[in-house]
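Only a part of the assembly is drawn; its chains keep their places, and the rest are absent.
A and B label the chains in the order they appear, each numbered from 1.
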Amino acid sequence: MESLAYFAASFVTQLQSPMLAFLFGGFALAASGSKLAIPDAIYRFIIFMLLMSVGLHGGIEIRDSNLRELALPAFFAALIGCLIVLIGNFTLGRLPKVNRDDALATAGLFGAVSASTLAAAMVALDERGIAFEAWAPALYPFMDIPALILAIVLASMHKKKTAKGGGATITVRSIVVDSLRSSALSALLLGLVIGFLVQPQELYEGFYDLLFRGFLSILMLIMGMEAWSRLSELRQVAQWFVAYALISPIVHGLLAFGLGYIAHVMVGFSPGGVVLLAVIAASNSDISGPPTLRAGIPGANPSAFIGSSTSVGTPIALVVCIPLFIALAEIVFGV
Amino acid sequence: MAFAATTVTIIAERLLQDRITKLLDETGASGYTLVEGSGKGHHLTRTHDRPSIVRDFDIVRIEFVMLDGDHAREIAQQIADDYFTDYSGIIYITPAEVLRSERF
């Protein structure tokens, strides 16, 4: 009882974080037809700065950490990525009026990971003083890539079964390469390597970390504006996509929280790490996913997967899932 | 002096940009010009000026000019066949005249 009250209180407090205020501000601006627009170049620069910062920090810290502990959480991350796609295939994909290609592309996107949501979760954990392993953000690709691969492979198997065959043949290798080459993962991995090799502590603290929260606040604003503006895409799309985008982030996150808890018990995975695992499961890819899926499942309508993820899935992940999983961790782990 | 020529304009997703320009290089177009834009068709509304880390869905407008109109048409047809079954995009062909024909 008491813990439920604590849970609710934690949840509500978190809703008042500046980051969410900027997200809501973005909704409000777009809804009111404001002409304010953050230039595209700034948006792309912010993404670079955030991921380079996350990477550098991880790389600098990783020296002192026991990388063998990474194995189980990484395996779970990959497992979750695949499970999400399979779940999507068997729920969303079997619904009436839902095209299988669209369903698989959407499930792939929700299985993949959003760098922006990850960054927001890291700041939220910081604010609540919950620690996590330096390598935890590096779980990202372990979930991202399997989800994209599985979605594309299932789509092409389905196509072969039903259609006259033909079409582009996409290899698993090309999907992996495409994901690693995306601007988000490139920046994250480059940061990890540079951070690890040259330990640029001063540069990290005096520049990348210095600007981190500020840039994240602007990114939240952009995500809010984008979410609202893309709502119109949804009108062209079956209602089921909206329902899926509302519910699945929470389901995926809880699933990951459970597996993360197992890793906590078995190898001492930290509470903050469990939250991050749950958040990257709940998040959906905004950077590497869409183009990879567009190339891999050309029959899928981008309106379906972009509309439901940007306008519904991402806000749910940011507004509901992050506070929810943090509050849950506070109860479960007593942090 | 002006010489008869043919202009082919291809409007496609940026995703295809590299493949189309490679094809133009190989089939012997003497050059091409590319501008970035936005657009609307049967699919997504694409807005160039909105923050978009995913630039692959942006629209590019590629045009090439050729003296040999039949060859230009062949190239255009090949692009349409290779890419525009699966992906978005349109192609149109207009007659033109060029100056300094030695450039083409």
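The rule we apply is simple: contacts are C-beta pairs under 8 Å (C-beta built on N, C-alpha and C of every residue); 3 or more make two chains touch, one makes a residue touch a chain.
Model, not experiment: these values are computed from the prediction.
Peer 1: Give the stoichiometry of the complete complex as a formula in the chain labels shown, bearing in mind that each kind of chain is drawn only once.
Peer 2: The complete assembly in this structure file has composition A x3, B x3.
Operating definition for what follows: only the chains that are shown with their structure count from here on.
Peer 1: What whole-number Å value describes the gap between the mean CA coordinates of chain A and chain B?
Peer 2: 35
Peer 1: Which residues, counting only chain B, touch chain A once they are in their complex?
Peer 2: Result: residues 13, 15, 43-45, 49-54, 56-57, 86-87 of chain B touch chain A.
Peer 1: For chain A, which residues are in contact with chain B within the complex?
Peer 2: Touching chain B from chain A are residues 37-40, 42-44, 47, 167-168, 183-184, 222, 226, 229, 232-233, 286-287, 290-291, 294-295, 298-299, 301-303, 306.
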